[in-house]
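Please see the structure below; I have some questions.
Only a single protein chain was left out; the remaining protein chains are all shown in position.
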Amino acid sequence: MSASQASKEPDIGAEMYELIAELFPICRSITGDGIRATLRRVGEVIPLDVYEVPSGTPVFDWTVPKEWNIRDAYIADARGERVVDFQRSNLHVVSYSTPMRRRMTLAELRPHLFSLPDQPERIPYRTSYYNETWGFCLPHRLLVELPDAEYEVVIDATLAAGSLTYAECVLPGEQPEEVLISCHACHPSLADDNLSGVALATMLARGLAQRARRYSYRFVFIPGTIGAITWLARNQETAARVKHGLVLTCVGDEGAFTYKRSRRATAEVDRAFAHVLRHSGHTHQLIDFFPYGYDERQYCSPGFNLPVGCLMRSQHGTFPEYHTSGDNLDFVRPAALQQSFELCSAVVDVLEQNRTYVSTNPFCEPQLGKRGLYGAVGGYSPQQYQLTMLWVLNLSDGDHSLLDIAERADAPFALVADIAARLAEHGLLE
Amino acid sequence: MSASQASKEPDIGAEMYELIAELFPICRSITGDGIRATLRRVGEVIPLDVYEVPSGTPVFDWTVPKEWNIRDAYIADARGERVVDFQRSNLHVVSYSTPMRRRMTLAELRPHLFSLPDQPERIPYRTSYYNETWGFCLPHRLLVELPDAEYEVVIDATLAAGSLTYAECVLPGEQPEEVLISCHACHPSLADDNLSGVALATMLARGLAQRARRYSYRFVFIPGTIGAITWLARNQETAARVKHGLVLTCVGDEGAFTYKRSRRATAEVDRAFAHVLRHSGHTHQLIDFFPYGYDERQYCSPGFNLPVGCLMRSQHGTFPEYHTSGDNLDFVRPAALQQSFELCSAVVDVLEQNRTYVSTNPFCEPQLGKRGLYGAVGGYSPQQYQLTMLWVLNLSDGDHSLLDIAERADAPFALVADIAARLAEHGLLE
Partner (left out) sequence: MSASQASKEPDIGAEMYELIAELFPICRSITGDGIRATLRRVGEVIPLDVYEVPSGTPVFDWTVPKEWNIRDAYIADARGERVVDFQRSNLHVVSYSTPMRRRMTLAELRPHLFSLPDQPERIPYRTSYYNETWGFCLPHRLLVELPDAEYEVVIDATLAAGSLTYAECVLPGEQPEEVLISCHACHPSLADDNLSGVALATMLARGLAQRARRYSYRFVFIPGTIGAITWLARNQETAARVKHGLVLTCVGDEGAFTYKRSRRATAEVDRAFAHVLRHSGHTHQLIDFFPYGYDERQYCSPGFNLPVGCLMRSQHGTFPEYHTSGDNLDFVRPAALQQSFELCSAVVDVLEQNRTYVSTNPFCEPQLGKRGLYGAVGGYSPQQYQLTMLWVLNLSDGDHSLLDIAERADAPFALVADIAARLAEHGLLE
């Protein structure tokens, strides 16, 4: 498998965008039919095992919550006109709102209304998973104009024993060690956070399914926090086999890349992302682990301390569209999704191909000329190619992986890997 | 014991200043009645054990010197008028000057006169402990105006077998490991160097005497160099129990803080001062150990290599008032002394409270909501409070102390310690 083979899917950004657009209208939450419908659609692209975990199941310090499903919700004025209508945006209802149907004054209703004074046109996204209450979210502009009248308030939902749903796509490889790629699939109509992560994981899985794989790959599509906790509680042995891991979120917007390192800070996946980003030409930042964010919080809890990083473009919580109706189908872009796919593919290539070779001629340099090993292959400058070859020979002492060598030689990993393969063919490495 | 309890003594700067003012006139040296009188006064504030070590006692490579006491000294002119008079300032006589009484010409006298041409109004401070000689110190302005006449030169002193005096205030704690706080108490009328250190040590001891203590504390009031050497020679077993140590000098002037690290460079006391200073808002510098300065030189000699740092405000030897009559009661200030006290108290809090906890829920995050652990306590922002709590949980893996966590979370130690205590109450840490 050549280093650059995986990423040659020029239209995959558009495909990802289409998948996002198709999934966007579904009202997802951490349980319920929304996430089930989402996983069904993903399962049409890649092989998925779907798991249902009953409400009430203890998972470490937590308990799987009741299942929530919603059919309709609105606030209607005296004439029966819906001034806030779930049918127009599922963000209008606080996720996990308890069912209710009542007439009430604006004063009674007001504590249950949420808006963003700084972004008066946008609907905020709110949840109340573990505190049984209800609420509506609406644009601040609309909120301040609501007449002081009586309203009919309806939330046609059920919150009852059921199950939590998650899915896995498992792709066995030559080795039992696993690469874990995780995305939360529990948000309603929010495109970047995190249908972008769902679409990227789906397409990475589809591509990997068609390749020879050194590692086994496990893609998990889960509700955030409680889903990761549930998965970890049920998969402790599997977790012990995770050699590299990645959380995907907010990978579809046009912001610069942010890679958040694992708690270990220098895990191979951390070094692979740092390397690939540096050679990508894309603006990016590398940030250290902190115990907030998405499910890396659980994977990197001290009992697990898995080597799991998190890839983002714009960083969650730092952009105005985050957790608002502004995170819509205009906010994500096929070209941005394409870059994210290619970046992750390049990192997968590094992980797959990173090995430690030993030179068969450790005493002095081998004579390259007699083997026809002078001159570049593959569009590199002869100087860079030849010097990189000398680095590979010099550092293949059993202590340096190809990634170590790429870093030391300041050369792209793909070049280092191609040269190592060529030297191995000539019997100079083993 | 809460993290901020110890430092709430708003008038202690004024108290320290008064103690300094009371001790200022005493003519101290490395032996003799001056240091005895000083220790007697300190002993009225805190319990002191006073030790007398006879002249001639071998202490490592040194020998306890003769005891020096002075009653009077002057240079009088032909009319009997004292042109230089010990009664006006004890700095006028070189410390350890041999007794003498003679008439002599200015030419004979001149090699025994010392002044500061660059600071013509100030009297320098000089000593001659190990070279038996005599001398007078005077303002350069006065020196250059001395008529070429005959003078009566009198030093009414004794230099004879006696003893070296030092004192200890020992406060036993839960653990036999000790915190050593050392100050030199041998300088005559110099306020910052080092009555400020004597006063700070006294007040720290008084405060600690009233607290529950994890560590045992040992405050030593000693003559510089020979006193530290004598103490170390007589207390090698005690020295082996010193877990944290500190030399106090020049802590009463208004300069920025300087903390000089121990020879170990990363001892807990070094990290505690770095942390507390960084969060103090005070201008400060951290400097590495060098084998010059005050008694850290002896504590950090290679055979001991104790974890002893040195706190200063203006650094000895670098300010014009140093070792001159300019280091007087105008040069030290109650507010500066107050800050020094509070800083040391905060460091003591760090040392006392720094422990390594282990999370009882290492697998995934514990559910904070069900325990009412959301929301800040104690005036911190909810964001900082909550994130710091997540840091404490995430890093309580047995490998990170609370100080490690405070550094990693970039949070004040007091917040980290308060959160850890709260989590421990909820059974989440142990």
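Order of writing sets the labels: A and B. Residues in every chain begin at 1.
Basically, contacts are C-beta pairs under 8 Å (C-beta built on N, C-alpha and C of every residue); 3 or more make two chains touch, one makes a residue touch a chain.
None of these values were measured; they are calculated from a predicted model.
Engineer: Any idea which of B:D11, B:D61, B:D118 or B:D330 touches the chain not displayed?
Structural biologist: Of the listed residues, the one touching the omitted chain is B:D61.
Engineer: If the hidden chain were put back, which of B:Q298, B:T324, B:S345 or B:S401 would touch it?
Structural biologist: Counting the whole complex, the residue in contact with the absent chain is B:Q298.
Engineer: If the hidden chain were put back, which residues of subunit B would touch it?
Structural biologist: 59-62, 130-131, 225, 228-229, 232-233, 236, 263, 290-292, 297-298, 300-305
Engineer: Given the full complex, what residues of subunit A touch the hidden partner chain?
Structural biologist: 359, 361-367, 369-370, 387, 390-391, 393-397
Going forward, only the chains that are shown with their structure count from here on.
Engineer: At what distance in angstrom does the C-alpha mean of subunit B lie from that of subunit A?
Structural biologist: Roughly 56 Å separates the two chain centres.
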